[in-house]
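With one protein chain held back, the other chains of the complex are shown just where they sit.
Naming follows writing order (A and B), and every chain is counted from residue 1.
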Amino acid sequence: MSTRRLLVATCGSWLVLWLPAVRGGLERDMALHMAVQMPLLIALGALVAAATCRFEPRWLAAADWLGIAGIAAVVLGTSFWMVPRALDQAIADWRIDLVKFLTLPLLVGMPLGLSWRRMPPLGRAFIWANFIPKLGAVGGLYLGAPMRLCAYYRLDQQELAGWTLIAVAVALGITWFVAAFIGWTPSCGKRPSRPSVDGAGRQRALHASAA
Amino acid sequence: MTMAVTAGRTAINPRAAVLAYLAVSGIVYLLMMLLGLTMRLAQAQWIDVPPNFFYVVMTMHGAGMVGIAGLSSAAVMWHFVRRYIPVSTAVFLTNLVFFLIGAVLILGAGFIGGFGAAWTFLFPLPAHSGGLWSVNAAASYLVGLIFIGVGFLLLHLDIARGILSTYGGLGAALGVKQAFGLAPAEKGPPPAVTASTMALIANILGILVGAAVLVISLVNLYVPTFTFNALAAKNLIYYFGHTFINVTIYMAVIAVYEILPVYTHRKWKTNWAFYLAWVLSTVFVLTVYTHHLLMDFAMPTWTLVAGQVISWLSGLPVLLVTAFGTLTVVYRSGLRWNPAAALVFLGVAGWAIGVIPAIADGTIAVNSVMHNTQWVPGHFHTYLLLGMVAMVLGFMTYLTNPQPRYGFAWLGYWLYLVGGVIFVIAFLLAGAASVPRRYAVHVAQWLPYDRIGSIGATVAIAGVLILVARFFVGIRTAASAQDPT
Partner (left out) sequence: MMTRGFPVLLALVLATGIAALAFETDGFRVVTSAGARQLSVERTPQILPDAHLVDQDGTPFTLGAYSGRTVLVDFIYTRCPTICGVLGNDFAGVLRSTPARRSGAGAPIDLLSISFDPADGQDALRLYGERFGAKAPRWRIAAAADARIRADLLRSFGVVVIPDGMGGFIHNDAVYVIDARGRLARILDPDTPAQLAASALKVAAAP
């Protein structure tokens, strides 16, 4: 798909998500809001980043050393929109929802798409290893919370959202593990060259793999 | 550009890093053993310890020993797996730094804050101190554990990265194809790689689960209205806690695979059974934790039945191939025994013997009467003190090349062995006589066990002191030396 087509498709999807019927439908339920609408918005931003990374200014790529700044933006941005009060505000006021519709793709999705490639394997794994339990813990807390966290959601919706987050965390954990077990890596782009630390270790490693 | 390369630039001597781990380990082992001895002496009524403080000591001894068991066996694993895969010394040292920060937080929680909810921090006990410790003390303990967990997570992830870059997948590094006869065993990964793969799979999954329950516990401390199902929390805690302590033996056993062949001048032979054993034990170590919940009647029955069956099987595959391998590698090899070889050999024996009381306790009918007796500390002290710790001490002795001072090391070895055996037998006999575990104050009928145990512990500590002392004597030359071959 050409870059232009992809951009058109992304903007079109964004507008569809913004349609009152779609927006209202997805925000009526806490699980749909957190586990469908928000990830979709992030994914749109990441798609744009993947399609346009050629045009990324060089200073930005240089300043985003190892993808650390970008991934920090992702962590902070997702944390912000996980605050129950923020969910309430987005539902109560369309202007705040618009802020959400802009910040999730631009300040979370795009940095994710741009910085993830720059992050070394250990960093990526560490981010996964932090994200998965955090998601599970938030889900667990939703289940155990004695009160409603959002004024706009019922307790049963909150519980469903809790189970959904736990299910997503478990699914991500299993996927991650299976991918590492069978040695699967996403085939987009060039794989980073094999790192080496200690000269001797490297030689032995090569020797071992040759043997 | 990767972190690994950046690490390489700082040019830290990996051998010195391993020795730093072991130096910390030696000191912490001794201190924690003294805490353990304090408890036994208090139970023996030879010293006077206020019960509140007893539980602080128990918590610190538990957390400290589990942590240092992880740290020292990780040193064994890292030292040997480096021979086969690229790993980062910087990450290895980061783990040590995180460990020390975590240790300070935990010790502060206990000895300053009075935290005494046992190392397993069972939910919601940390938040219900009855006035014995503050919320901040409990939080300091939990945050300390998080620090230690993050360090180990980084270490295992880095080893995973190295393994993936060399072997492509964790399955290949575990030897799954060899296990099922789909590839020739001779082309299988070296034992150190297989064992490291199992350890990192189990520990990464365990740490992820542990992190989740730690975060929940922390939130509950500060916002008590946020609660969590206590049985679910117990499941998560034991999934993490059991896995973490259990995996130490699988990391330490790499010392057996790598050190014995050096002294016997024979290669450690791997065959399909070896790989199959490791594959099975990987599955078991991740599923066996429910044997900690055999007394929780609210658990679904099938999980308890699974816990019983799996705990019978759990350690056996690797233990059998290791014990058999040890015998074949030693038998008629003309091995001239030295303390390093003797210690790792003892480690295999201690592990094998320590499994027997475990199998008894893993049986539901036995568990319901034995689990809260000293039988259980008897079991885990057998396989940890005389198994895992023996392997680590063997590794320490091996690295610091003991030839000139064999006599001294032999003295340490025998004191440690004899004292350790007396110590664990006192526990097991007390357990068989229904002496409860975790009691600060003992009745007169229990004192003989406590006193024999105290004497055994004192002798064992003297032995470990000698072995650790001569490790420190040899540490300077060891940093620049080569491994004995």
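As a working rule, a contact is a pair of C-beta atoms (placed from the backbone, for glycine too) under 8 Å apart; a residue touches a chain by one contact, two chains touch by 3 or more.
All values derive from a computational prediction rather than experimental measurement.
Looking at the complete complex, one finds that the omitted chain is in touch with A.
Of the candidate positions A:Leu7, A:Ile68 or A:Leu106, contact with the unshown chain belongs to A:Ile68.
With the whole complex as reference, residues 59-60, 62-65, 68-70, 72-73, 75-77, 79-80, 83-86, 88-89, 92, 148-155 of subunit A touch the missing chain.
Following the convention adopted for this analysis, only the chains that are shown with their structure count from here on.
For the pair subunit A and subunit B, the distance between mean C-alpha positions equals 36 Å.
Partner subunit A is touched in their complex by these residues of subunit B: 1-5, 7-8, 14, 82-89, 91, 153-154, 157-158, 160-162, 164-172, 187, 190, 201, 204-205, 207-209, 211-213, 215-216, 219, 225-229, 232. Interface residues of subunit A facing subunit B in the complex, by the touch rule stated above, are 66, 120-123, 125-126, 129-130, 132-134, 136-137, 140-141, 143-147, 169, 173, 177, 180-184, 192, 194-198, 201-202, 204-205, 208-209, 211.
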